[in-house]
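Yeah, one chain of the complex is gone here, protein chain that is, but the others are all in their spots.
Chain nomenclature is as follows: A and B, assigned in order of appearance, with residue numbering initiated at 1 for each chain independently.
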Amino acid sequence: MKPIKKMQTILIIVITLLGMLAWGPVQAQQKNIILATTTSTQDSSLLDVLLPIFEKKTGYFVKTIAVGSGQAMAMGQKGEADVLLVHSPAAEKKFVAEGYGVNRRLVMHNDFIVVGPAEDPAKIKGTKITTEAFKKIASAGALFLSRGDNSGTNAKEKDVWKASGINPEGQKWYQQTGLGMGQTLNVASEKNGYTLADRGTYLAMKKNLRLDILMEGDAILLNIYHVIEVNPAKWPKVNVAGAKAFSDFMVSKETQDVVKTFGVEKYGSPLFFPDAGKKEEELGK
Amino acid sequence: MNGSGLILEGKDLQVYKGGSLVLEVPVLRIGEGEVLSLIGPNGAGKTTLLQTLARLIKLSRGEILFKGEKVFSNHSVFDYRRKLAMVFQEPLLFDTTVFENVASGLKIRGINRSETAKRVDENLEQFGVSHLKGRSARKISGGEAQRVALARALAIQPEVFFLDEPFASLDPPSRESLIEDLERILRKTGTTTIFATHDRMEALRLSDRIAVMNGGKILQIGPPAEVMNQPLDEFVASFVGMETILTGQVIKRDRGSFVASIMGQEVEAVGEIGVGESVVFCIRPENVTLTVPPHKESSSARNIFPGKILKTIPMGLYYKVQLDCGFLLVAYVTGHSLENLSLTEGQEIVASFKATAIHVIRKTKKAL
Partner (left out) sequence: MDLIFEGIWKAFYLLATFDPEVMQITLLSLQVSGTATFISLLIGISIGTTVALAEFPGRKFVVSLINTGMGLPPVVVGLFVTIFLWRNGPLGFLGVLYTPTAMIIAQAIIATPIVMGITLAAIQALPKNLRLQILSLGATRFQMVWILVKEARLPLLAGVMAGFGGVISEVGASIMVGGNIKGYSRVLTTATVMETSRGNFDIAIALGVILLLLAYFINMVLTHVQQRERPR
């Protein structure tokens, strides 16, 4: 008798727990949207403000998967995301051209800056052209930290090296962290090195960094964000309605207004500049 | 032996382990209430036979009947196991109190609390360990632990009780007192008992029958007196304590007796054996008498051999004396006698034993 009772209690506990397990997938699939975006976007906390508004308005539940732009687009290619919010224009164009994405719309931009130690061993402060600054860093052999993770920031950085005619790969002063923007800034700060960062992340972390802004404002340093819906023709399981709803939301006036003022209170200047409806070529001050 | 019938029967039992045959017992019948001991050297198959009979080991061939019913399907094996109990050389107690240990067999059977408590107390009392009731089983002595193991086994009131060298790990005083107690309890309850031991004194003391095993086979089985004094072959003989074992050939015959030539000496024994046949003589050391020359005593002993003492070995209560009389002879003498006769190594001595004290084993194999 007793061993049977024990068996029964164990069975009940197991069934209860399995029931808890099944709870997750019971949530309606159609109400979920998988948004693939970048770590820098997540780190800026902008989505923490926007998503609750979106979810309340539409009833969708957004699963934000923050990875690098490269991985985000890879997820789009495999149909594992519904909509992308990324900032790597060249790769994005290829993505759309190859038929993986549709409805690529401009959302906002911020800019990249070159930061480094206050002592500025490569003497780049005051340089107006980014490629010049990079050339100075290379010839001085000053420590430069790269994210090395195929993110939008990384892509921009590689573009600049290419434009300045320098190949930093393999050079002793060029180190690749493979980490997100925040962590790469930390490493640069600890090691007194230079790096290319987006203004938003830099501002958010400024109080803990021993890095100054040494170069900014060049047109090449614009960091442009687009929202792209994953092409359902390739992947039928994509939540088409959800993706469109999110995309519409990002370019809507209300959202754009929120973007305009985001960060002003905390950092004194906005982190992003809303651009919905404009053409990419128009950008730049 | 209350012998009201056959309680356990094994037929054509065979067990293979790792490709070799480790147990081969064509027939084994155990009567109800009987105490059977299995003796033999290490590796003789005693443990295998015990565990096979308890259905803890799978039979490769053969069958076991309990009270006439075959024990073979999963269901009947389980039912059968609930009617028996086994105690091993190590107590194998559980990591809990002594009380819980003794109660474990009863708990397994789902017996209610009050009945369990009653039986546990009874058995703790019986084995003299009531005072250890609440103690952790890890904190008692070896002798106490083995008592608890026995109490645990008997608390379930088994119909067959198996013991595998249960006293082997105990120190002599613990062993002595436990054998006494167990003997008394087994007599009282009349439980059918099968136990394995390598100590023939234990076997002698506790059993109704003794089975001598070697190489997975039962060489001889019978009442203690028979096995001890009439071993069927040299192996059994040496195992049951016949220290002197001599081989020779019969050279003369007379009415009821004969003479065999052993290492050139003529030894007379009783029996009907033909001339030319090979024989084995087994002589118990207790039956060999020693005298120091030139004392000539007339005795009825026909076998008188002068010889030399090779060695005297103290054995606690007596001395074992090894002699060379042309053949090797072993005698037991008391310490008293040793002193009186001033027996020392190298001393000339005369050994004698009666013709009737020789146990004769025919060596010539008759056609079956």
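Keep in mind that, in the parts below, a contact is a pair of C-beta atoms (placed from the backbone, for glycine too) under 8 Å apart; a residue touches a chain by one contact, two chains touch by 3 or more.
It should be emphasised that the depicted structure is a prediction, and the values quoted were computed from it without experimental measurement.
**Student:** Among A:Ser139, A:Asn167, A:Asn208 or A:Thr261, single out the residue that touches the unshown chain.
**Tutor:** In the full complex, the listed residue that touches the missing chain is A:Asn208.
**Student:** Can you say which of A:Lys63, A:Lys94, A:Lys128 or A:Lys162 touches the chain missing from this structure?
**Tutor:** Here the residue in touch with the unshown chain is A:Lys63.
**Student:** Which listed residue, A:Ser69, A:Ser88, A:Asn186 or A:Asn231, touches the chain dropped from view?
**Tutor:** Hidden-chain contact among the options goes to A:Asn186.
**Student:** In the full complex, which of A:Lys191, A:Lys237 or A:Lys266 touches the chain missing from this view?
**Tutor:** Once the missing chain is taken into account, the touching residue is A:Lys237.
**Student:** Take the complete complex as the reference. Which residues in subunit A touch the chain that isn't displayed?
**Tutor:** Against the left-out chain, subunit A lists 3, 6-7, 14, 17, 20-25, 29, 34, 39, 42-43, 45, 48, 51, 61, 63-66, 78-80, 179-183, 185-186, 201, 204-205, 207-209, 235, 237.
**Student:** Which subunit B residues touch the hidden chain?
**Tutor:** Touching the missing chain: residues 51, 54, 56, 78, 81-82, 84-86, 88, 90, 92, 94-97, 104-105, 108-109, 134-136, 138-139, 152-153, 156, 162.
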